[in-house]
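All protein chains of the complex are present and in place, except for one that has been dropped.
A and B label the chains in the order they appear, each numbered from 1.
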Amino acid sequence: MNTLSAPSAPTVRYLPEGDSFRSHMAARHKKGTLWLTIFQAATLVSILALTALLYNIINQSFGWVAVRNQVEPEALAIEGTPLEELSKEQLITILEAYISKGVMRRLESEKPFSVRSREDVYQLVEERVINPEILRSWPLADSLLRRSAIHQEVVETFPGARLQFRAWINPQFLRAPQSANPAKAGVRTAMLGSLWIVGLTILVAFPVGVGAAIYLEEYAADNPLNRLIQTNINNLAGVPSIIYGMLGLAIFVRGLEPVTSGAIFGLSDPTTANGRTVISASLTLALLILPLIIINAQEAIRAVPRSLREASYAVGATHWQTIWHHVLPSALPGILTGTIFAMSRAMGETAPLVVVGASTFIAHDPTGPFSKFTSLPIQIYQWTARPQDLFRNLAAAAIIVLLVLLLAFNAVAIILRNRYRSKRREG
Amino acid sequence: MTAIHVLTATARLAPVQALAAARCESDCALEARQLSVYYGAFRAVKDVSLKIQRQKITALIGPSGCGKSTFLRALNRMNDLIPGSRTEGEVIFEGCNIYAPGVDPVEVRRRIGMVFQKPNPFPKSVYDNIAWAARINGFRGNMDDLVEQSLRQAALWDEVKDKLRQSALALSGGQQQRLCIARAIAIRPEIILMDEPASALDPIATLKIEDLMHELVKNYTIIIVTHNMQQAARVSDYTAFLMMDEDRAGYLVEYGPTDEVFTNPKDRRTEEYITGRFG
Partner (left out) sequence: MNTRYALIRGQRPSSSAQAALQRKPRWHEMAIQGFLFFCGALSILTTAGIVLILGRESWLFFRSPEVSLREFLGTTKWQPSIGQFGIWPLVNATMMTTFFALLVALPLGLCTAIYLSEYASERVRSSLKPVLELLAGIPTVVYGYFALTFVTPLLRGILGRDVVEIYNTASAGIVIGILILPLITSMAEDALNAVPRSLREASYALGATRLETAATIVLPAATSGVAAAIILAISRAVGETMIVAIAAGAGPAFTFNPFKAAETMTGHIVRISGGDLSYDSMDYNSLFAIGLVLFLITFALNIVSRWFVQRFREVYE
């Protein structure tokens, strides 16, 4: 080997040796430790920032409130019997004493008092006679740490008011429709709206999305058109959601108004005649989550082993039989997980719905695809945008509802996937 | 060859540290004492004791999965980087146990270099691959000279002198491996560990690496893992044969000068293994 020159002795000291090596090493390690501290601190800050998010929501949805009753419940006691223990008839006499004849008559015509339950009447007394009004709220942290100061403040600034601990998220909050009174407002309308919208969205997006994925994975030849479709889907996944809102506004709300308002089905409700309906919202969101469903389903289909397909072809199955009986069942857990993930996305979307035209105030439940719509995130947005603090508390409570729903979705996805997996393994 | 240590797996090392250390000073570059390596609960290497001779080539042979790579990596604490791995026993290097508390693994690796089975050049230029290694170790001389010298020593200079600034990934597999060797010797380690350095290469490139090892051994101590019996016989001065026991833990069966191990093995299992593959 003439290219080789004799290697020089390893003792040549041009690298730090001995003490100089040691001090050089120490400096390097010091730098390493410094950066490690920085990395750890950054990780900690990231976690802290995200914890603050959750803390803030909890903090805002529980706490003291100052409540003033129009009539104190003690004043309604009859002959020493406290309000809670009064009979239905006694409660009705209280109602008659405190509210006008006209209102009584309207209540009677809504539902005769004779058939109303005691609880029902009791609630009426609470709403109409006692009529508590929340004057101010304090967040949880303040409520726990500054109790005496808050007491002091209530005595000074809200004479006649009582301090009461309130969980803004409570059963009544889930049941009640929207209301202008923070003490009575609830998320029922918004929740039902969300479920309608998301349900319809999935109904549209799931078959189309899975179909597109099957086409791309199983049928599409490698030609320019199909490559364009693939690239295009990947790009659509990155388009801001608000752009989809504008697309929905122009096409579904405006362009297809006769369809989306239900007019051509003979359902011309004058309030929805402008096409700002559940179905418009759903179609918009369906377009929005379509790329997500397609990309996830494609991955699931791609993961099905080749050998399974070949086994199916080998017994004389057609292409579609192979897909329907073997590929799809194997890919289903992955497809479902991806779909539920996309569903969560649809559940939380706000901006496109605002653009498509969510209603700012509806207090009655949506009844079908052609109803006006609102949704949980929209409700949260609207409450947050109100300047009064009390609506912020409501927004926080609604956020908890939204997050719990999303968590439930994901839990269902995981359970579904696991159950399906174990079943297939047994089968 | 004065001291020939034929250590079997069952041999216990007498606690004659002082004596051993004195001998080590002269011709022993590295000594493993009762070395065991675990991956979690699994013991991959069991009680291996071995003295590596200075400025000689020592070959580790044995069936696949018997823990040769694991043992080799234990010699410069590369196993520290595998989560869940644990080492017991001692590795004496320059009179000091590299697993003793307070020993810096970074320094250990700087002095005991390693070349891997698959060439793993950094995605940098040929020049930077070598310069980077020297720079992080505090090199303050003339970098161009160092790069040229290292590449010459690795018998690569003539092939790459015109593409020093090109990506190292553009070299052939054999060239990449020699670049990795050049990189390893650029920081002047005392010992070079090689884990099947030629297994991914064609016969010509393999021959080049073997010639290179013969040159390098004039200044370095080399330990090489190989599956190729002919290669072991060709290049090494000493050979250690490892095997797996029932628990699949690797242990040392036989260790001695290559001539002896190959022509006159003391252990029947060695003979079976060598003839099984060698014939």
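Following the convention adopted for this analysis, contacts are C-beta pairs under 8 Å (C-beta built on N, C-alpha and C of every residue); 3 or more make two chains touch, one makes a residue touch a chain.
Here the structure is a predicted model, which means the values were calculated and not measured.
Student: Of A:A220, A:V259, A:A363 or A:L416, which one is in contact with the hidden chain?
Tutor: A:A220
Student: Which of these, A:A212, A:V304, A:I362 or A:L390, touches the one chain of the complex that we don't see?
Tutor: Going through A:A212, A:V304, A:I362 or A:L390 one by one, A:A212 is the residue touching the chain not shown.
Student: With respect to the chain omitted from the figure, which of B:A184, B:L216, B:L242 or B:V261 is a touching residue?
Tutor: Going through B:A184, B:L216, B:L242 or B:V261 one by one, B:A184 is the residue touching the chain not shown.
Student: Can you work out which residue in A:L53, A:A75, A:V103 or A:A408 touches the chain that's missing from view?
Tutor: A:L53
Student: Write the list of chain B residues that the hidden chain touches.
Tutor: So the residues of chain B touching the unseen chain are 76, 78, 81, 83, 106-107, 109-111, 113-114, 116, 118, 120-124, 132-133, 136-137, 169, 180, 183-184, 187.
Student: Which chain A residues would touch the chain omitted from the figure, given the whole complex?
Tutor: Residues 28-29, 31-32, 35-36, 38-43, 45-47, 49-50, 52-53, 56-57, 60, 207-212, 214-216, 219-220, 226, 228-229, 232-236, 238-247, 249-251, 254, 287, 290-291, 294, 316, 318-320, 341, 344-345, 347-351, 354-355, 357-358, 360, 377, 380-381, 384-385, 392, 395-396, 399, 402-403, 406, 410 of chain A touch the chain that is not shown.
FYI, only the chains that are shown with their structure count from here on.
Student: What is the distance, in whole Å, between the centres of chain A and chain B, each centre taken as the mean of its C-alpha atoms?
Tutor: Averaging C-alpha atoms per chain gives centres 58 Å apart.
Student: In the complex, go through chain A and note every residue touching chain B.
Tutor: 1, 3-10, 12, 14-16, 20-21, 24-25, 28-29
Student: Looking at the complex, which residues from chain B come into contact with chain A?
Tutor: 104, 106-107, 134, 136-141, 146, 149, 152-153, 155, 157-158, 185, 187-190, 208, 211-212, 215-216, 218-220
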